[in-house]
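Below is one structure; the comments refer to it alone.
With one protein chain removed, the remaining protein chains of the complex are shown where they sit.
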Amino acid sequence: MRQSLFPHPKSLLLVLAAALLPPLLGVIPGIPVGYVLYLVCLALIYAIVALGLNLLIGYAGQFSLGHAGFLAIGAYASAVLTQRFGWPFLLALPMAGLLTAAVGFLLGLPALRLSGPYLALVTLGFGLSIPQLVLWRGELTGGAGGLRDLPPASVLGLELRSESAYYYLVFLVIVALTLFARNVVQSHTGRAFIAIRDSEIAAQAMGVNLTRYKTTAFALSAFYAGVAGSLYAHLIRFISPESFTVILSVEFLTMIVVGGLGSVSGSIVGALFLTALPEVFARLPVLKDFKNLFIVVFGAVLILTILFFPRGLAGAWSTRTRPIPPPAEPAARPQEAV
Amino acid sequence: MSAPSAPLLELRGLTMRFGGLVAVLDLDLAVYPGEIVGLIGPNGAGKTTVFNCISRFYTPVGGEILFDGQPMTRIPAYQVVRRGIARTFQNVELCRSMTTLDNLLVGQHATKPGGLLGDGLRLPGARRREAKAVAWAEEILALLDLTPYRDRVVAGLPFGVQKRVELARALVSRPRLLLLDEPAAGADTHETAELTGLIRRLREQFDVSILLVEHDMAVVMGLCQRIAVLDFGRKIAEGTPAEVRSHPAVIEAYLGEKV
Partner (left out) sequence: MAWLTTLPWGQLIINGIALGSLYALTAFGIVLIYKTTDVLTFGQGELAMFSAFIAFTLLDRLKLPFPVAFVLTLVFALGLGAVVERVLMRRAQQGSILNSIIVTIGLALVLVGMAGFIWGYEVRPFPDPVTGPPFLFRVSPTQNLVLTQLSAVILAVTLVLMLLLFAFFRFSLVGIAMRAVAQNRVAARLMGIPVDRINALGWGVGAALGAVTGMLIAPTNSLFPNMMGDVAIKAYAGAVLGGITSLPGAVVGGLLLGIIDSVAGFQAPELRTTIAFTLLVIVLVIRPAGLLGRREIKKV
């Protein structure tokens, strides 16, 4: 039943179409192919973060306002490993993911005892602290000036300098990570995540070890962000603390809310949509003079999505998402039970 | 005593307090293999607290809980089901966004272990376990007439069906002891009769012992070999249904209610 690699012919078609994107763009006249591919790469990298964030929020029901911090850790890890220590990119990429996962695991530890507003705040503080720590360890991280001229990604001696080559790299990574995420959410581990989200009481009664699965969710989510960070660093080849603000964390949150909480495909669609949106708005005649318009747009999109499409874009085309149901009983604040 | 063997579950001097409020005081209770034991008492008598202590959601301030002779007063809540104790809840605690089938797969979390890598890479071992879990869940679904609801999200199911899904989810972990918290709540006379028959059948078929909290006296009197009565956290009587029914302290505790 759920066994084949691509269960729907539709998703197989989508993957094929995406694989043909660079040559297809080339035949359309007047399109700045390099820039468009660069943007698509960036959107797909953000989509990887969104996938991980959705595993954490949409499935395991935890919260994070600090994912830009994980992205930063992955980016700096990869940059320092390749530039300072001469690691090959192909080794630095998974290492960035694993290092970030370890940090995610550590952040998951306080999360065990915290929920709701407390957890939101701790993750926010984490996201704020990472750029500060980067500035503090300037001799390693380049401080406020950032790290420049990072080595280009290379695979088995082949340097991926062109946008279309890099696009294929990002594309392969995201396909692999999407399949992994989809497998996880349909399995033992994913059901434990959802059980924790739906009812920690029920989850425990069924034998779900909250400690293990909450830290797993944080570590897994951070792994995705770490891999994305590595890809980000070698796409832009320049990183500085300013690239990883809290606003970016909020953007990731917006992506999964708009795409659909608890939807793997929604994470990707949300990331593509929200990366494209400011580009489109910046080209509209009246609106392009409106400085920082994207802030208002993100805010409005967040609000409107929650109010009118609580299941996100994914909810509109698919019945396979898992909406977070309202609580069984209208939120009575728990009292001590007798 | 009806059963000469060692008790499956034994509570020794169980005591639970919330702040200054004593919820359960010095409770001794045993469930022997194969037994259905009833735990009754007026509202607020501490019945659900006893369940929550056994499930390890609460840590009792005094006394001991033994299962199969092993102490389990200090184990974490998630290990209770591994020991062989499964439960249902008074107000139903299902994974509301999941389908009925997925709830029964979560129910096998403890008995069908798995790891992140095996799951994410869909390794053969994980696939085999998954297939087995689905097959077993489907067997239980059929047994409880839940097959038509297999792929329905449970949040949308009627309360009575949700209660049955919860019972199925408890059974699917192959427990040796079932804790049932008011299984007949909200059911009409016909459904109650059906439920009584079902519980009896499950006991036979799964060789499971049952500790039952229930307000419907017909269910309790009809099912249980032994009944313990709680009032203000204390056990005021214990015995066969007939003994309990005529016990003066029980009649006083239920003053006005027909026992």
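The first chain written gets the first letter, and so on, giving A and B; residue counts start at 1 in each chain.
Operating definition for what follows: a contact is a pair of C-beta atoms (placed from the backbone, for glycine too) under 8 Å apart; a residue touches a chain by one contact, two chains touch by 3 or more.
Computed from a predicted model, the values in this text were never measured in an experiment.
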- Task: Could you tell which one of A:41, A:250 or A:313 touches the chain left off the display?
- Result: A:250
- Of A:14, A:102 or A:135, the residue that touches the missing chain is A:135
- With respect to the chain omitted from the figure, which of A:165, A:236 or A:302 is a touching residue? A:302
- Note on the structure: Omitted-chain footprint on chain A covers residues 57, 63, 110, 113-114, 116-118, 120-122, 124-126, 128-129, 132-133, 135-136, 200-201, 250, 253, 257, 261, 290-293, 295-303, 306-307, 310, 324-327, 329-337
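Throughout what follows, only the chains that are shown with their structure count from here on.
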- Centre-of-Cα separation between chain B and chain A, whole angstrom: 41
- Task: Can you check the complex and tell me which residues of chain B touch chain A?
- Result: 18-19, 21, 23, 44, 46, 48-49, 52, 55, 57, 76-82, 86-87, 89, 91-98, 102, 105-107, 109-116, 119-122, 126-127, 129-130, 155, 169, 173
- Task: Spell out the part of chain A that touches chain B in their complex, as residue ranges.
- Result: 3, 180-181, 183-184, 187-192, 194-195, 197-199, 201-210, 216, 220, 262, 322-325, 328-329, 336-338
